[in-house]
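A single protein chain has been omitted from the complex, and every remaining protein chain is retained in its original position.
Chain lettering (A and B) follows the sequence in which the chains are written, and residue indices restart at 1 in each chain.
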Amino acid sequence: MTNVAVGLSKDLPNGRVMRAIVGEQDLVVWRSKSGVLSAWDNRCPHRGMRLSHGFVRGEALACVYHGWHYDKTATCRYIPAHPELEPPETIKAQRFSSTEKGGLIWVSIEEQSTEPSIPDNLKAIRSISFACPMMALKQVIRDLDFTLVKDDNSGWVIQEKSDDQWMMKSIKANISLHLFFQNLSEQTCKIHALANSDCAPDTMKKMSQALEHIRRLAEKHYEVVVS
Amino acid sequence: MSFTLYDYALSGNCYKIRLFANILNVEYERIAVEFYPGAEHRSEKMLQISPAGTLPILKKDDMVLSETSAMLFWMAKNFNAADHWWPENDVAAQAQIIQWMGFASDLTATIGQGRLHALFQTPIDKDKIVKGGRAALRKIEAHLTEQSFDGFSFLTGDKPTIADIACFPYVALSPDVGANIGLDHDDYPAIRNWIYALKSLNGFIPMPGIYAMHELKDHEIDYGAQKPFKTGAAQ
Partner (left out) sequence: MNALDHAKQYWYPVAILDSIPTYPDVKNTRLLGMDITITRQKDGALSVAHNEENWLINEVYDHLWTSPSKTPKPIFDVPEAQERDRRFVPCGVVRVRCSPLRAVENFLDIAHFPFVHTDILGSEPHTEVAPYSVDIDDDKDEVIATKVKFFQPQAAKSASDGIITDYVYRVPSPMNAILYKTCPTRDDVQDVIAIFVQPIDEETCDVWPWMALYDDDSTMAEMIEFQQLIFLQDRSILENQVPTKLPLDPKMEIPTRADLTSIAYRRWLKRRGALYGALLNTTDNPKGTSNSVAAE
């Protein structure tokens, strides 16, 4: 599994918090006010509250339940109920390795992780969730037969670069759409989509709409299979 | 007082009016109505004020409004809100706002109903409500994503309108309906950023299910001044 793409960098500005799932691991992914990215077990060691409900104060993430502050090493530095006391260094959330490359946020929950492979200079389009298994979604994309841009009758070429990374290319329209798959559960998955960097807002909208189209097809296809 | 609001603290629709009034810095008279468990909004006394039998009710002299869209519009005009809330001379923008105000009713009918069920076990067709709620969130997510490509943070442009206020509560409250049914915000990055933009507005107030904006109370902690915990501090 090594590094898994969990979101687009642009969707997590400084000072914000999000939740991500990698395998069985529930994660809080957050960015400090100065931009430092972290990914931890999504659980405050105090009372088990999901840290993804928390808030960023400067370079610390605070739990929304009792306001315990954790610094970028995931060590608790401040307990508001005892403002004068320095918390023992043993109070820590569990950390995982996170990195950013090519406009994506990557998390690894394994000890060893390899550098994610992604072309530079891509333009982030969007992350989109699907209520169908990843296999069903991939099948629908393989069978796609539609044109994204007017006057482009050439259709799409699909390149399966790896299990998690595909590229859809329209030679004639000079567009490439890079799809990064994230499995969430047996019934749900996500795609994080990026395009070639010279893509204009109108084309970005068409790509976003194409992803909606793919979702309608995939979920409908899956419903038929299930019933 | 500028107007009277018949209100219920847990209602997302009532919250629209409280929120907008606070943003506009308008004071009003608030009358709590026991929506639950007493169903006071359907009492004879309340039906005589507003036959619609719903909350909120905005009353100003002889004027009685029961639709939140109408209330937000009236507030924007009556209290001289900044032009971006209801752009006076931009008919296209007004049309978009009215369109999203209609969408806000879909949110009430899906997420609003689903939330009442989750809280108070009111009878609903849960499958239909959840599917409808998810479709609504996907629709607004897709729209906000496209807006972001043009550099816009809000539903119809770079500044909020009364449509953003109208759609905000039940989008923000969708996790109340239940977990793992496609109504958590984890699946919707554009919605998350839109919620953050609205919560950052001057005059924002929370309601149950929408956390206070603790981020903005930035305070520096002098870690060096802290004394160590004593061992066995809990004893």
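Here is the rule we use: a residue touches a chain if its C-beta (ideal position, glycine included) is under 8 Å from a C-beta of that chain, and two chains touch if they have at least 3 such contacts.
Every value quoted in this text rests on a predicted model; they were computed, and no experiment measured them.
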item	value
Chains on display which the left-out chain touches in the complete complex	A, B
Residue among A:33, A:92, A:169 or A:221 that touches the chain left out of view	A:92
Residue among A:13, A:35 or A:80 that touches the chain left out of view	A:80
Positions on chain B where the hidden chain makes contact	8-10, 32-34, 36-38, 40, 118-121, 175-176, 178-179, 206, 208-209, 211-212, 214, 217, 219, 229, 232-235
Chain not shown, touching residues in chain A	24, 26, 42-43, 45-50, 53, 64-67, 79-84, 87-88, 90-92, 94
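As a working rule, only the chains that are shown with their structure count from here on.
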item	value
Between chain A and chain B, centroid-to-centroid distance (C-alpha), Å	27
Contact footprint of chain A on chain B as seen in their complex	134, 138, 142, 145-146, 149-150, 182, 184, 186-190, 192-193, 196, 211, 214-215, 217-221, 223, 225-229, 233
Complex contact set, residues of chain A against chain B	7-8, 11-13, 15-16, 18-21, 52-53, 55-58, 60, 62, 64, 67, 69, 77-78, 82, 84-88, 126-127, 129, 131, 190, 201, 204-205, 208-209, 212
